[in-house]
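Before we start, here is the structure in question, set down as structure tokens.
Of the protein chains in this complex, one is absent; all others appear in place.
Every chain is named by a letter (A, B and C) in the order it is written, and numbering of its residues begins at 1.
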Amino acid sequence: MKAPVRIGIVGLGRLGQRHARNLAWHVPGATLAAACSPVAAEREWAQANLPELALHSDYESMLKDTSLDAVWLVTPTSLHTDQIIAALRAGKHVFCEKPLSLDLAQCDRVIEESARFPHLQVMIGFVRRFDASYRDAFNKISQGAIGRPFMVRSQTVDKNDPDGFFVRFAPTSGGLFLDCSVHDIDLARWMLGNPRVTRVFASGTIAIHEGLAECGDIDNGVAICEFEGGRLAVFHASRTSAHGHDTQTEVVGTGGALSVGHNPRANRVEIFDATGIRNECTPTFFERFEHAFLNEAEAFVASLTGGPATGLTLDDAREATRIGIAMRQALTKGQAVNF
Amino acid sequence: MKAPVRIGIVGLGRLGQRHARNLAWHVPGATLAAACSPVAAEREWAQANLPELALHSDYESMLKDTSLDAVWLVTPTSLHTDQIIAALRAGKHVFCEKPLSLDLAQCDRVIEESARFPHLQVMIGFVRRFDASYRDAFNKISQGAIGRPFMVRSQTVDKNDPDGFFVRFAPTSGGLFLDCSVHDIDLARWMLGNPRVTRVFASGTIAIHEGLAECGDIDNGVAICEFEGGRLAVFHASRTSAHGHDTQTEVVGTGGALSVGHNPRANRVEIFDATGIRNECTPTFFERFEHAFLNEAEAFVASLTGGPATGLTLDDAREATRIGIAMRQALTKGQAVNF
Amino acid sequence: MKAPVRIGIVGLGRLGQRHARNLAWHVPGATLAAACSPVAAEREWAQANLPELALHSDYESMLKDTSLDAVWLVTPTSLHTDQIIAALRAGKHVFCEKPLSLDLAQCDRVIEESARFPHLQVMIGFVRRFDASYRDAFNKISQGAIGRPFMVRSQTVDKNDPDGFFVRFAPTSGGLFLDCSVHDIDLARWMLGNPRVTRVFASGTIAIHEGLAECGDIDNGVAICEFEGGRLAVFHASRTSAHGHDTQTEVVGTGGALSVGHNPRANRVEIFDATGIRNECTPTFFERFEHAFLNEAEAFVASLTGGPATGLTLDDAREATRIGIAMRQALTKGQAVNF
Partner (left out) sequence: MKAPVRIGIVGLGRLGQRHARNLAWHVPGATLAAACSPVAAEREWAQANLPELALHSDYESMLKDTSLDAVWLVTPTSLHTDQIIAALRAGKHVFCEKPLSLDLAQCDRVIEESARFPHLQVMIGFVRRFDASYRDAFNKISQGAIGRPFMVRSQTVDKNDPDGFFVRFAPTSGGLFLDCSVHDIDLARWMLGNPRVTRVFASGTIAIHEGLAECGDIDNGVAICEFEGGRLAVFHASRTSAHGHDTQTEVVGTGGALSVGHNPRANRVEIFDATGIRNECTPTFFERFEHAFLNEAEAFVASLTGGPATGLTLDDAREATRIGIAMRQALTKGQAVNF
């Protein structure tokens, strides 16, 4: 057995805790050796719930720990690019939650800096690529199951939060498309063979959360994306569903079609009662992608210890941001954006 | 075009009205020429809702109408055999709702009498044989889609009626198995190639309607039926479902399996709300077999005017009764009944 | 019982024959009294398969039959408007297959002429409004089941015809959107409460049938349609599916969502074999809307004999054409079309 990869996690919010537990207990070949959070309560959580590890309140101090091989960033998007670059300069591999950045120039900075450290890996966490069902769909398509894939329809739909908590964060989220649809954009590019985008149109509405109007955001949006070679994608993003988290994707080819998540079932239970026959829905992306987060961590750690590359590049992350920005533009202008 | 078959319907209860409407408006080659009911309100309904036709309060009087080619019996089971025999003697073809009779000797009487009138047809309405989905399943099996079929699992489940209206009719219904499972018995025999039954075991319970205990009946029952050649059937009948009418049947073969009605969906609508993702259920057998009742009438009328035989024989009807009686016996004795 | 409505059908192609059979055998209150086709073989089919009726090779001659109350047009789109106007002037009610016309000015001519004959009804056959599942969805929405509906996603997907037979008719079809999506446009307007359209964008591709390029048509298209009040629709049309005819529609509201046809199942049969668990797909719109065509005829005939209005107006038909034309324009220009 090889020496385990020593990892320091940064950010221990809800999603950070999920990553921390995975790295601590479930990833062969990984040791969660350090955790960093400016929030005292989060450090206390780490002490109480994780195996013994070094705790830092300051990112710079953690980077000085030369025993760490990699950092695992689950921090606000606005910090991503600076933190990635600092980690690279400190000689660490980097896992960073999506999106890379809301700003193309910032994406480019990371790409340039990363090129200077070819022995260090940087992966942005497009977690759906590690979901067993999406992986199965991708493999089937690669094997020709649907002929030539030419269209993707993909949606990210979140359960409505009546409190509209997220409205307060809307001004810094980049808007609905950059916050939610980047996943779908990345999936579409992956499934369609990474074609070059040529035109984007988008539309949207505020169905419930009027407060979004202030910052020009929407709670439901749709977009069409044209790629070279006559390939197409249609996206839908929503924050107002009644039934739960409903991520689904359809890939259409010349010889068939595949869908992932056509019914966003919570599990294998069906209920027969006076309302009919029903299944419950995955409540949030947490439950939907619970196992994918683990696969993602395993894949990244494996890639650092001689395993296969994960396939995800920084260019993929940049392209998702670029298309997301164009969708926001099209929405604002009411006109298609040509590339 | 041939002269239409002139039909007289007998019994205009809820199901009788359905048959009457079909014969009046929807069956090419048929003319609903007469209707018979001892109930004045039913005759009034006929006058108001059907095309012009002769009305009778008395069955004997209707049989005297020599212009009628056939009678259509939607009457209480206890009347079936006498009415069929009278119709045959009057020179009429007969359609009769299931079951033929609750008594084997009565079935035999009809079979004997029918043999004396080979030019007259008698069909018992096992309506499921005319349902498009069951028909499709049967055809696929005939074409070898599941290899050699060796097991059927079939259920008839009715929505609970909190008033327990049916409890009052339990004493004359023949019990749960003879009232409900005859359909499943007939389906199993049809799908398995009409094998000879060798042994039956049954069990049951009163889940809700305690009043059934008085006449030895149950509101939920299960049964196992062994046929020659290692073929098997498992039946379930219930009067207490919360979700609606749920008829389903699975046929298992050596090379695959087919199911009909795995989800008893009311239609093509799905509802996404706080309870999850659901479809409504067919409320009663009326909605489930609405089109099958029409197909059945079309098939019977076609068989009288040169079309193919319907495939249903009086022996099929007798066998369903025979097995149903054995299931009731097994339930009472707590032991298997051997044939 | 009232005197039946006497109807003359015009056009006895595949769909015309379906309508003729329905009117001849299945619609209470209707008598199919005449049929008109310039094709001798079609008139022979009528003689062999329908009850006795008057046969015409010429539309003008049929209109002279003063015993007819209504005409039933199942003719090429290019003939619709002239034939409707002639029928009105001859004092007949009109049923006409969709679309009313590919040309807005022609639509307006019919609307103007129709206004001169307020006692005569003209209905364009948007058959989906008479499908039991769409009707159920509409009723549920009207009763508030999903809160305020604000988005419709709807598709018309046809099985690929490897011969590309339809390519030859593409030049006169009006293109994919006017030929197929008019149904979805009409559904969206119906479900969303007939809002005014404000902007349209469309895109498309030729996935298989290169021959369409000649006349500027596509075999797969997508479109976004913005309506007043922040309402949205997304459409998809395709002629290249591998699995069959797949019409589906989702209506999203502030309190839930409804879908019709989420799985385009052919019937209630499921097959369990080495390929997994599957159901077959409705092969064509014929099987999918078999019962809806009958409901449509019953509803139109009922509306002529004192029953409720069908709810479909000529303005609905005009609007479907208007939006379909704008979608075609947007596709050609690569830019949104504003109204």
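Everything that follows uses one rule, which is that contacts are C-beta pairs under 8 Å (C-beta built on N, C-alpha and C of every residue); 3 or more make two chains touch, one makes a residue touch a chain.
In this text, all values refer to a predicted model and were calculated from it rather than measured experimentally.
Of B:Q47, B:N139, B:T205 or B:T332, it is B:T205 that touches the chain left out of the display.
When you scan A:C96, A:L120, A:A137 or A:V167 for touch with the missing chain, the hit is A:A137. From the options B:P38, B:G144 or B:G255, the residue with contact to the unseen chain in the full assembly is B:G255.
Listed here are the chain B residues that touch the chain not shown: 146-148, 150-151, 153, 199, 201, 203-208, 220, 222-224, 226, 230-232, 234, 236, 238, 240-243, 252, 254-257, 262-263, 334-336, 338.
One chain is missing from the display, and on chain C it is touched by residues 241-244, 246, 263-266, 271-281.
Residues of chain A that touch the chain left out of the display are 1, 24-28, 51-52, 132-133, 136-137, 140, 145-146, 255-262, 265-274, 291.
Following the convention adopted for this analysis, only the chains that are shown with their structure count from here on.
Placing every chain at the mean of its C-alpha atoms, the farthest one from chain C is found to be A.
For the pair chain B and chain C, the distance between C-alpha centroids works out to 37 Å. The set of chain B residues touching two or more other chains comprises 265-266, 271-274.
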